[in-house]
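In this view, the complex is presented without one of its protein chains, the others remaining in place.
Entry: subunit A
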Amino acid sequence: MRAKHQRLVLGLLALAAIAGAALLALSALKDEAAFFYAPGDVAAAAPPLDRAVRLGGMVEAGSLRRQADGVSVKFAVTDGKARVPVTFRGVTPDLFREGSGVVAEGRFNRDGSFAADNLLAKHDERYMPPQVAGKMHKSESIEQ
C-alpha cells in the first residue's frame, strides 16, 4: 500500500471518527445542554425546587390573564403532554402571546406552578407576510 493511499484511508477513518464523536456529544449532552425544561419533562421527573431553572413551551391558548395591577400576568405553558401554570410580573416581550413559544426563567413552586422573573419569546422557523399568515391561521395580533 502506497503511503498516499494509507494516508487517504487514515483521513477517511478520521472523518468517520469525527462524525461519531459529534453524534456521541449530541446524545450525551442531551439533558445537560437542554436550554429549558418542557412541561412534559416536569411531569415525568420533578425539577429541582431550590435553584433557578427555565421552563419552555407554548403559551396555552385562552390561558393568558392580565391581572388588575396591570403588570402581572398569569398563563399556562404547555407542550401538548402537560401544562404548568406560570405567574410573571413585569414587561412581556413583543412576541409574547397566546399560541406562541415562550421560555420563562424563574423557580418552581412546591405546588408545581412556576414563578417567572424573566420571559423570553421564542418564535418558530416560519416566516411569512401578514396576508399569508392570515390565510393559514387566524392570528390574534396585538397590533393596531
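Convention: a contact is a pair of C-beta atoms (placed from the backbone, for glycine too) under 8 Å apart; a residue touches a chain by one contact, two chains touch by 3 or more; residues count from 1.
Methods note: contacts and distances are computed from a predicted model.
Participant: Consult the UniProt record of the chain that does not appear here and report its protein name from "Oxidoreductase", "Carbohydrate ABC transporter membrane protein 1 (CUT1 family)", "Cytochrome bo(3) ubiquinol oxidase subunit 3" or "Heme exporter protein C".
Facilitator: For the chain missing from the view, the UniProt record says "Heme exporter protein C".
Participant: Tell me which of A:25, A:52 or A:71 is the one touching the absent chain.
Facilitator: Of all options in A:25, A:52 or A:71, contact with the hidden chain holds for A:25.
Participant: For a quick check of understanding: of A:71, A:115 or A:128, which residue touches the chain that isn't displayed?
Facilitator: The single option touching the absent chain is A:128.
Participant: List every residue of subunit A that touches the chain not included in the displayed model.
Facilitator: For subunit A, the residues touching the absent chain are 2-4, 7-8, 11, 14-15, 18-19, 21-23, 25-27, 29-30, 33-38, 56, 93-95, 100, 103, 118-134, 139, 141.
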